[in-house]
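First the structure, which I've put down as structure tokens, then a few questions once you've had a look.
Complex shown without one protein chain; remaining protein chains in place.
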Amino acid sequence: MSRLGTILEAVRRGELDLPEAERQIRAGQYADLGHSRVDHDRLERNGASEVIYGQSKTVAQIQEITESLLTGGHNVLVTRVSGAKARRLLTVFPDAEHNPMARTVVLQPVPPVPADGLITIVSAGTSDQRVAEEAKVTAEFYGNQVRSIHDAGVAGIHRLLAELDGLRQARVVIAVAGMEGALPSVVAGLVKAPVIAVPTSVGYGASFGGAAALLAMLNSCASGLSVVNIDNGFGAGYLASVINHL
Amino acid sequence: MSRLGTILEAVRRGELDLPEAERQIRAGQYADLGHSRVDHDRLERNGASEVIYGQSKTVAQIQEITESLLTGGHNVLVTRVSGAKARRLLTVFPDAEHNPMARTVVLQPVPPVPADGLITIVSAGTSDQRVAEEAKVTAEFYGNQVRSIHDAGVAGIHRLLAELDGLRQARVVIAVAGMEGALPSVVAGLVKAPVIAVPTSVGYGASFGGAAALLAMLNSCASGLSVVNIDNGFGAGYLASVINHL
Amino acid sequence: MSRLGTILEAVRRGELDLPEAERQIRAGQYADLGHSRVDHDRLERNGASEVIYGQSKTVAQIQEITESLLTGGHNVLVTRVSGAKARRLLTVFPDAEHNPMARTVVLQPVPPVPADGLITIVSAGTSDQRVAEEAKVTAEFYGNQVRSIHDAGVAGIHRLLAELDGLRQARVVIAVAGMEGALPSVVAGLVKAPVIAVPTSVGYGASFGGAAALLAMLNSCASGLSVVNIDNGFGAGYLASVINHL
Amino acid sequence: MSRLGTILEAVRRGELDLPEAERQIRAGQYADLGHSRVDHDRLERNGASEVIYGQSKTVAQIQEITESLLTGGHNVLVTRVSGAKARRLLTVFPDAEHNPMARTVVLQPVPPVPADGLITIVSAGTSDQRVAEEAKVTAEFYGNQVRSIHDAGVAGIHRLLAELDGLRQARVVIAVAGMEGALPSVVAGLVKAPVIAVPTSVGYGASFGGAAALLAMLNSCASGLSVVNIDNGFGAGYLASVINHL
Amino acid sequence: MSRLGTILEAVRRGELDLPEAERQIRAGQYADLGHSRVDHDRLERNGASEVIYGQSKTVAQIQEITESLLTGGHNVLVTRVSGAKARRLLTVFPDAEHNPMARTVVLQPVPPVPADGLITIVSAGTSDQRVAEEAKVTAEFYGNQVRSIHDAGVAGIHRLLAELDGLRQARVVIAVAGMEGALPSVVAGLVKAPVIAVPTSVGYGASFGGAAALLAMLNSCASGLSVVNIDNGFGAGYLASVINHL
Amino acid sequence: MSRLGTILEAVRRGELDLPEAERQIRAGQYADLGHSRVDHDRLERNGASEVIYGQSKTVAQIQEITESLLTGGHNVLVTRVSGAKARRLLTVFPDAEHNPMARTVVLQPVPPVPADGLITIVSAGTSDQRVAEEAKVTAEFYGNQVRSIHDAGVAGIHRLLAELDGLRQARVVIAVAGMEGALPSVVAGLVKAPVIAVPTSVGYGASFGGAAALLAMLNSCASGLSVVNIDNGFGAGYLASVINHL
Amino acid sequence: MSRLGTILEAVRRGELDLPEAERQIRAGQYADLGHSRVDHDRLERNGASEVIYGQSKTVAQIQEITESLLTGGHNVLVTRVSGAKARRLLTVFPDAEHNPMARTVVLQPVPPVPADGLITIVSAGTSDQRVAEEAKVTAEFYGNQVRSIHDAGVAGIHRLLAELDGLRQARVVIAVAGMEGALPSVVAGLVKAPVIAVPTSVGYGASFGGAAALLAMLNSCASGLSVVNIDNGFGAGYLASVINHL
Partner (left out) sequence: MSRLGTILEAVRRGELDLPEAERQIRAGQYADLGHSRVDHDRLERNGASEVIYGQSKTVAQIQEITESLLTGGHNVLVTRVSGAKARRLLTVFPDAEHNPMARTVVLQPVPPVPADGLITIVSAGTSDQRVAEEAKVTAEFYGNQVRSIHDAGVAGIHRLLAELDGLRQARVVIAVAGMEGALPSVVAGLVKAPVIAVPTSVGYGASFGGAAALLAMLNSCASGLSVVNIDNGFGAGYLASVINHL
């Protein structure tokens, strides 16, 4: 029975007076921890626990939310953590796993729900790897099997074609590229799987912080492709996992 | 056996001389019809036949490609067809179905491969319906069952919440919105399914032709969401079908 | 009698010769303190004393203007003060109150004109709190009662709906959000009060320094909402106070 | 008793079974009319009935929504109506009032709730008047007294200063300007009332469709001012009315 | 002897007085025809006669410049000519050749200087052909042999790979693409010849009039590639000819 | 004696009571003609009568303002008048002079104040002439002697150098260019006179409506140069006249 | 006699052979100092010596060019010099004058050509003073008398009106403003002198590094105004001097 059903049942039984029932129904399903509201309903609603975006949070804030999530029986994924922050978190949580290239910290006391399909992450250049790695850590955190293909940019198309069999085995493909952002278009023309395109801020001059790659991907002449924000490896990995668990 | 395998087998048997084999392998798998190259390999490679983007093609060109596809045993979907072009096509292909709101023409001699899951398309305002309709026609063309929820913008959030059960039954959700483009973020926070966000050019002033909605969707604070080009209802419907057929 | 009326009266009485009267009328109502002109007429004209924008001023300049305002019987609000500047100001003005998150310094010898209504400030994410806090300090500086609701972003809409009663008690609402900037649209659809939307520079990639959130708010499909500059917590707090004192 | 309270009361009395109660609570409060959902709850929630944005709607659609609103006992304001559409609507609704400059059609069987304060609308140039007029029609539709000051741009500042007394009598000021968009900044420096700034698309070249005026207003050095979308006279008039009815 | 040498020689011989010599040296080398200055020195200076950009010129102006160039012994290429203008020019110059797709009119009484190498023009989609055709007409006008490959976009990369031998025979390659503009990057990774990339305005939404394709080409990860303005088929054809004549 | 002095004198003499004096001083110096306020003080304040910007005004409005200005003894310059509007104005004002290329209508009953110096207007291409012509008509309207140099773009720099003597005789230079907007930089490097740079919207593709030329001029490496809005021939002619009359 | 005349005279006399004459005529008039070419002809051509833009030059480079200019009998103005660079230059050139706010270093062995008129520089806010100061140092360097009016932004328009007499005495006005950039428009509406508008990068958020102020100035509804680059105090001071010396 849903949480709302339980409340209504209590109302029917006369165990709950109306103002209290109304407050509970309106109040929703989270716990307010002061600086943040931990969304304990998220797992039920979205099928996945909350993730901590570490960019603008202090170590103390991350630690507190982490503890709250662990107490609630959730696994913890912290993204965009600097090396310094990560080292301080590791002293508090010795079981945590730090991936410096992906800038993530992971605590996984509960085994994730496994998915059968393969997620393949293909990236264009060496500098795009940190975004690809964030996608990989995220997808694995949610129980997916991941295969990475690095340095397969379109300027040497044969390097990509050589991986075609591998690409075609994937249930979901993530294609990561900066600069001219052409890789996802070429990949989507070669596979049946849905392609999640991730533009990166790799480049200079008229790259305008990744805008060139972003626009290229949005205007792709290939079908079966959609786009996430610049450098958003987490978002791509999460979405790939959602699709892979269907 | 793949087409390449067949060629190699013929080489081994001595039935094909080397220059011809090399030419065939390099030449790939399409038929050149002069102004266009009909990609007969696409069905095998991408799992779906080519679609005719009608915007900048003449009626004569559309007719010729349509005939070529029909001859090849493919179904035909023409997008971005004006009313005038559509009427002329209908005189040539009386079995074609014209959807004026979606601006599509469909010829479907072959039944599409059906998918079990439901695709739900939710749109924000009355003016966004033509894009939502293009997505719907596309998804149905590829054998999907579609449910549409119109006029569910975030300024009256209870209209969206009232459809929550419907939204949660979907295997894939397409969320279409112009103006501030907030709908996909709210929807993605409420469902487990992957959400394909489609910004539209509906709006004025600082909408800048849909750029405002596009940016909002790319920066969504919700997870499980990705974005296609402004007004790209076809792309969203196609991708939703790819995911729904997994 | 207005200042201009006084001058004209003196002219009529012959107590003021014409060139001097003309000079006084033209000259207006401020005192030139060298690097700045303290606008002593502002309280009468706009109903509020001048505020010191601390961003690009030296500590010496801020100190001098502060002293001038205090001498004139005004309260003092300094905004955009770094921690280092604030600490040096506190040694000069021990009664000053420093709010590090809001980056403000306040000196309030005179009690402000109180307003009856409540100003509610709702912000989307943890990182938006510093802007919300600047709005709060500003509104309180001008005698308003303020209530803050943090971490109520649209990706978990139930967290916002749970605060609906609180939101509806407000006479003026300030809604602060970065990233996709959807919060003010949703809030304005739920309340009768005017909503002041504040985009923040929180985000990355296609956020373009807050431009995405700004555009979303300008294109809101909800009514009863207007927008101030990116990160302009002060402007929102000031305007909310003006409305609340009507 | 609120609608939710009524449902709960019925549950307590056993007059409503749980599934139906759950459905009703979740379903919210609107009537689905096919192409649109008329938001009959809006008056209670936002204090004002829905308004019909006429830009992209057919005459048939506008007529149908108008009839639905009239039946529901609401007044009707249609904005962005072309002359041709307006003439056709007038044949159906002979009591409707068409304002060609404002591009509005109004049907007002119910007298609006009057507000005491004065709303003053000041515009910079002749070409800005159509936006100012839309704001005026909107504010009057909601029961406000409006005063218009035309052609008071900053290049001849004495024309504005001559209206100072009039400006200072206003409870709310709307300032409309295209080109360099300086008028709201000057006005906000002269009055105590809140100022709603409306950029217009009047201009050419580096005006970029009103973006120059919009940016100027967002960056105003004056306080007590906020901004709505380019050419959004309706939004300004609506917000002014909300503030004026506080 | 150069024109300047001739003048100096005349000075030395005393056949030219100093003021006249100074005037002639400063005056340079063109003939003023009123509305335009026909640059008769251009052939010597740049190795090619002037070309008439027809976009904003009247038929009368084009006719007059054409006659002036013909009289000077030059061939004539008019670009960006509408069908209506072209038909009127053909009645005046019956020997002219009109290419409606390229929107060019050509008069070629003098055989151009032939070049040995082949220029290959590859374009991505059907709609890009008009730009490719302008490049082709231009290159042929200057005496080059041209080969066109249409509809070879990256979404079906095998169609491009099938043309690899043809591409590699070219001395200069022109790659034309709209939408995501990926074609030139892929081509430049496959050939030794210099690649001139031409972005087109083909696309919609976030294509922003060809800006997406332009940015993609400028940020190409491939080397040996440079870019001309959006839709500038003429510029590409001209530059290819310059390189091919080296 | 100034107008203000006259009022004060009347106050001193007791001929004017204080409220009336205050009203007059505040009211300033214009006459309200309903849709427009004719600024009769402008000649005294700015040294030049008002000019009618015809773009968005009806013929009736232009006629009414024209009559008001003529009655006030002013000359009349109407800019941005379409051919159709101009023809209708000429039937009302047979003495008016219409310049179709400049899109101006001029009525000059009063001889303008002549200036000694020469204004030279140099433009880059044939299509830039309409902007140059607007500048010319404006400068002549204010009594200046003007010299025009057409078709002197930087791609054939000798055509410009040939006019060097002419350029150096000018007291003020106006340089008009679209496309890459390089002309003003080259000109400013060659002359002592101030150079007013006018970008035009001539161009296509990455010209972005003249933005490319505008940016080039703002970033000029030459000194002694300033810029007006895109296509603003009037503004350049007016400013040149102001400088030339110093 | 001009330099070119001298060469031709030598040719006529047979004192100069032709190749050498041709070389000299073509070569022009500068001295190549390795990393830079000191333009010794500039004083004659433009009426002013070269100025050293210090931003990206090393102290050694600045020193070398300074010495070369001093040797050539020129005064030296170095702009955009950091404090550290300036201190090192002062040890080499003890007579140099360093203005830290303007970031300039001046060496003036030769008295500049004095101009009679007054240049008035009015700036909007305290933070705009550094740009105003650069303009002031530049104008004084070229022999102009300068008057500065600080902190006269449009939010307190009476502060500007009080300086009206002073403004009207100026022969040229420079108006400096960041944020909404409205000051030049208001000033140009009040004076007869030409107004040089200087946008500054002062502001935040939607100021976009001064772009908002720049656009406002380009779109000014006032006449007699032109614009230089963002923060270009030097350019404004230089141009004001050029005009003031006419």
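Odds and ends about this structure:
Read from first to last, the chains carry the letters A, B, C, D, E, F and G; within each, the first residue is number 1.
To be clear about the criterion, contacts are C-beta pairs under 8 Å (C-beta built on N, C-alpha and C of every residue); 3 or more make two chains touch, one makes a residue touch a chain.
Model, not experiment: these values are computed from the prediction.
Note on the undisplayed chain: of the listed residues G:21, G:132, G:195 or G:211, the one touching it is G:211.
In the complete complex, the residue from E:119, E:202 or E:218 that touches the missing chain is E:218. Residues of chain A in touch with the missing chain: 126-127, 129, 150-152, 156, 158-159, 161-162, 164-165, 202, 204-207. On the side of chain B, touch with the chain left out of the figure occurs at residues 4-5, 8-9, 11-12, 14, 18, 21-22, 25-26.
Panel shows chain E; residues 45-48, 51, 117, 171, 188-194, 196, 214, 218-219, 223-230, 234-236, 238-239, 242-243, 246 of it touch the chain omitted from the view.
Please note the rule applied: only the chains that are shown with their structure count from here on.
By number of C-beta pairs in contact, A-B leads over the other of A-C and A-B. Centre-to-centre spacing of chain C and chain F amounts to 41 Å, using the average Cα coordinate of each chain. Of all residues in chain B, those touching 2 or more other chains are 156, 161, 188-190, 205-207, 211, 214, 218-220, 223, 229-230, listed in ascending order.
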